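Structure provided below as structure tokens; questions to follow.
Of the protein chains in this complex, all but one are displayed in their positions.
Chain nomenclature is as follows: A, B and C, assigned in order of appearance, with residue numbering initiated at 1 for each chain independently.
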Amino acid sequence: MTTTLWSWTTSLLQVVIVGVGSLILIGFMAKVKARAEGRVGSPVTQPLRDVRKLLRKERLHAHHSSLVLPFAPMIITATAVVAVWISPLVGTHPVMVSGADIFVIVYLLLTGSVAAALAGLDAATAFGGMGSSRAMTIGALAEPALLVGVIALAIQSGSSNLAVIVASTLHNSDHAFGPVHLFALGALVIVVIAETGRIPVDNPATHLELTMVHEAMILEYAGPELALVTLGEAMRLGLLFSLVANLFFPWGVATSSSAAALALGVAALVAKLLVLALVVALIEVRSAKLRLFRLPELLAGAFALSVLAIVMGLVTR
Amino acid sequence: MVWYLLALAFGAAAALAGVVLPRHGRVAVSMALGASSCALALVASVQELVCGVAWTVHVTQLLPFSGVTLSLDPLAALFVALTAMVGLAACVYFLGYAHGPTASRSGVSVFMLFVLALLVVPAAANVMGFLFAWELMALSSLVLILSEQATRPRARSAALWYAAMTQAGAVSIVLGLLLVASSAPGQDFAQLAAGAAHLSAAQRSLAFALTLVGFASKAGAVPLHVWLPKAHPEAPSPVSALMSSSMVTMGVYGILRVGEGLLHGGNLWWWVAVAALGVLSAVYGSLHATTARDFKRLLAYSTIDVMGLVLTGVGAAGVLYDTGQREDARLALMASLLLLVAHAAFKGSLFLVAGSVERATGTRNLDRLGGLVHTMPTTTCLVVIGAAAIMALPTLSGFSSEWLLLQGLLHGFADSSTPAVIVMLLGVVALALTGGLGAVAFVKVVGIGFLGQARSEGAATAVEVSRWMRLAAGLLAVPSVVLGLAPGLVVNTLSRAASAALGVGAASPVARGTGLLLSHLSGDIAPLELLVAVVAVLAALLGANRALVQRRARRVAAWGCGREEQTPRMQYTATSFAEPLQRVFSDVLRPQTDVEVTHAVESRYFQESVTYSQHIADVVEVRSYRPLISLVMRLGEGARRLHNGSIHRYLAFGFVALLVVVVVLS
Amino acid sequence: MNAAYVAALQVGAGVVLFCAVMTLWRRGVRTIVSLLGVQGLALGAVALVLGLHERNAALLASGGLVVILKGVVIPGVLLRASRLDPLSRETRPLVNVPASLVAAAVLIVLSYVSSARLTSLAPSVATRLVPLGVATILVGYFMLVTRRRAVSKIVGLILVDNGIALVAYLLTSGVPFVVEMGSSIDVLLVVVVLQFLLLSMRRHSDVDALTERRELHD
Partner (left out) sequence: MRFRLRRRDGALRGLVRRPISERVTERPAQVAGVYLRGSLQLRHVDVGSCNGCEVEIASAFAPHYDAAQYGIRLVASPRHADGLLVTGVVTHNMEGPLRQTLAALAEPSVVVACGDCAVNGGIFSDAHAVVGTLSDYVTPDVTIVGCPPHPRDIVAALRSLGGR
């Protein structure tokens, strides 16, 4: 019984941290970019306030939209919550961790982006179609690099289950600095930036509809649905960041089910997320948004890196 | 065994009823007989799969020389079950679909002959019986493609391509089988398998290559796939559903039967070639699926894509089997068989839905569809289920089969022999790329085809199709959900089929309740628990939404940046949706765009009209088949000069031939 | 000590191949040349690590030479050449960048396949890394063939040379010192000669892309 009690607490902790924490993470990244420009910038908890205010506003649906428009935000958030629920973020034994396979997490996130793309098309506007077409294209180009990159890690640790990968990297930590992990880290950082729509790939704070990729899909949402979409997207970002953090720097993840280990796990996860957010924010400040048709170069580079990671794995076995 | 023969009898009776009965009762009676024959075949094959007692029966009177041997071992039973499942749905669909030429005497009876042939091919166990069933299948589908040529302009050329390529494939299969049969004591596959040991390595490779060409063209492998995107859209929908779900799988059945059954695995490089063929088809098929505009052509290319993945799984299984890893080989083969069954279900359902959409709106072009979610709600739900399954979204059949395939590929890496590693690497890359591109294709189908505003008069006035058609598509959607949620139930029968194919002992239990637990590899998924979690969170969100938000949602005009009126033409179309990907992969797809500018009469500087048209031809067809055809035509021209009608010239030919023979013999 | 040696060797060889792939990825000629410098340093590091491990003085000397020559001198010379038009970028390579990166991935897999038999002769830590050297040769040759800018072609040539040196170090723990000296000198010679050719071409027609050169038959 105790193990299930601990695994339930681990999972609940993970959902709470990544749920609330990722909104604060986005606020923190905005704050870093503001301070880099010399501005005070909005407070770190601003996204939380925005979501709270949006919950009290009215819901608007376009004339030609069907049931897809109200249901898509729920699917995005639900798949993100389940993905966070079962993956090894705070500890390596959350509930149903046996199901935390790479394929499950990648395709849960794919379900979320498919729901967002269908919602974009449902409102029958030009911007919605444009946004979903670009988002699906970038998703299709980023998928090979993501899957091959994580499989490079899976080969080294013998199984495609995330918890086993984290545990085995934790066990022989010389792997963590081996070339396989370095190249896979390079590939996955590029893919995470592409999936969460950060600067070099897509500018979340743009007002120009024609340059939007992700924002164009949610132009039609108002009030509570927009709050849900923002929460869902933030959780996806939080999940991807913490997966990158835990797969490549697994120190601090709770392996035993004791209160101290869980506390350490939480602290380690928060620290790693903040460092990774700082790095990504500085990348955003230093670089401009790439033209849409210069993106295949970036993503093909990530794919080449992941193949390099696999071959390095074979060579240095 | 009795059930199966009864099913064949009912099938024959249905075909006879199609010919004899008058127009009024014909469709109902023959379809009833056909559906019952499929049901009986399903019962026979499931019984065979579950209790696993293989039987063989030899019927001499049917074919003049050698008679027909029918035998049902687990592998053949799996393919019969798959065909019966899709056949049942197709017969039910035919009830609602049949009108005009398809309900004519020949339309109904040939359709039943086609279903009958599909049921017999996996069970045929001697060379003559197999070839007879194979030809019956090819010819009946050819007639069916032509059955609706009055309304479909391109049906004739599609039938021509289809006939040419299937007959060429059949010839190479006949040669291959005769080569194998040359050293065998008798005609039956069992005797062939025994006799194959005496063949030299070169002969076995030649036999495998010949049969591979025939079966790969039937399975839609890339260089030989050109007939598939032409023939499937032109056939009536129940026929294209059957063709795409079960006829295509006969190619994979042939490769397994000849490669593993008769030639006992052969050498490693056969299976590396099969895997390479599979990867090429997977990537090429999914690329063309994303950029296709016609609904059924998109589905046909997606069939090539999934068949490519299945061939990769089969190739990986062969490689692992030859490098001595029996356990992983069975896993890889089980994965490809599960993907085959799952694909038959969701592809059949999607083709039937495409037929309903074509019947309701009058067009298959995605650029002219849209807004069907309001007028055809049930069909939209069915297409969403089918699309979600083919995109491998979690807890549906596509997901569990692709996950199993990935596990099989992953554990080929553990073994260090180079060809195994290369096949696994190619397979993983193909799986990743087709996953992404497949998602784009089917978001396009659902998003552009069914959501948004209607883009044409036909789509605007669409009305829901008849009960039978929706019921049939629903019947096929059920296995997509069941196989996805509870693969554990099916996996034992699959492992028995895989073991029968590979000639390996019984498998270690892989099912854990409804999920999959791979004992010797530490990876498992429990799709049912995953779905329960997602549904629970969705219910929680719905409850919170109801509680928090008091006001009902207000209907307003969509936000178009302040534009006054919002016309349907302002929406994205299927072409513009796939345009970024087409531009990224333009050197593979080679789109031909031509722009005609008609200048004003007065001066060249003012244009009256600019017409832009873009067409994505099939690169393989344009680059390799067209030159081949023009070469053959030129040869034909040359030969025509020989026939100038003078008798002396013809006698001279005979004489020269005689001289050559004499010189050669001396 | 042995674990550190293995890790250093693997990371060093990995960085050599990584720089080769990165030169295909980046467009700025100056970044390409600086990547070449990093690769030279990594190659020198591999030689030094091998020298220390096997206590072979000739290897240490040649490692030092490689660090100086390929890490510092050659990139310096090339940077000086490309500084004349700081904005020169690889604008229209014959094979576009995504396709060349996929080609690089294929070449890497190909080199792994081809040298599998080579490493099976005497499978030690060093010889298992030979595919990386072969991959660097292939990627360098691909760059030599598909790039238009003269400086990029020179960098491609030097990548090939670095690849050959890496394979030599890993397989036979270094060629005799004299041979190493000879090959390094002639690489420097080639660079200097191409330097003059580049300068004269640029002073002549202010364009340094070899293909434009062919059409400009003034």
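Everything below uses one rule, namely that a contact is a pair of C-beta atoms (placed from the backbone, for glycine too) under 8 Å apart; a residue touches a chain by one contact, two chains touch by 3 or more.
This one's a predicted model, so the numbers in the text were calculated from it and none came from an experiment.
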Of the chains you can see, which ones touch the chain that is left out? A, B
Per the touch rule stated above, chain B touches the missing chain via residues 556-557, 559-564
Give me the chain A residues in contact with the hidden chain, please. 32, 34-43, 46, 49-50, 52-53, 56-60, 206-209, 212, 215, 219-223, 226, 282, 285-286
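Operating definition for what follows: only the chains that are shown with their structure count from here on.
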Using the stated contact rule, I'd like to know whether A-B or B-C comes out ahead in C-beta pair count. A-B
Chain A and chain B: spacing of chain centres that average the CA atoms, whole Å: 36
Among all residues of chain A, those touching at least two other chains are 296, 307, 314, 317
Would you please write down the residue numbers of chain B that are in contact with two or more other chains? 421, 425, 584
Residue numbers on chain A that touch chain B, as the complex places them: 55, 58-68, 70, 74-75, 77-79, 81-82, 85-86, 96, 98-99, 101, 103-104, 107-108, 110-111, 113-114, 117-118, 120-130, 132-134, 136-137, 139-144, 146-148, 151, 154-155, 158-161, 164, 209, 219-220, 223-224, 228, 292-293, 296, 307, 310, 314, 317
In the complex with chain C, residue positions of chain A that touch it: 174, 177-179, 182-183, 296-297, 299-301, 303-305, 307-308, 311-312, 314-317
Any idea which chain C residues touch chain A in the complex? 3, 7, 10-11, 14, 17-18, 21, 25, 96-99, 101-102, 104-105, 108-109, 112, 128-129, 131-132, 135
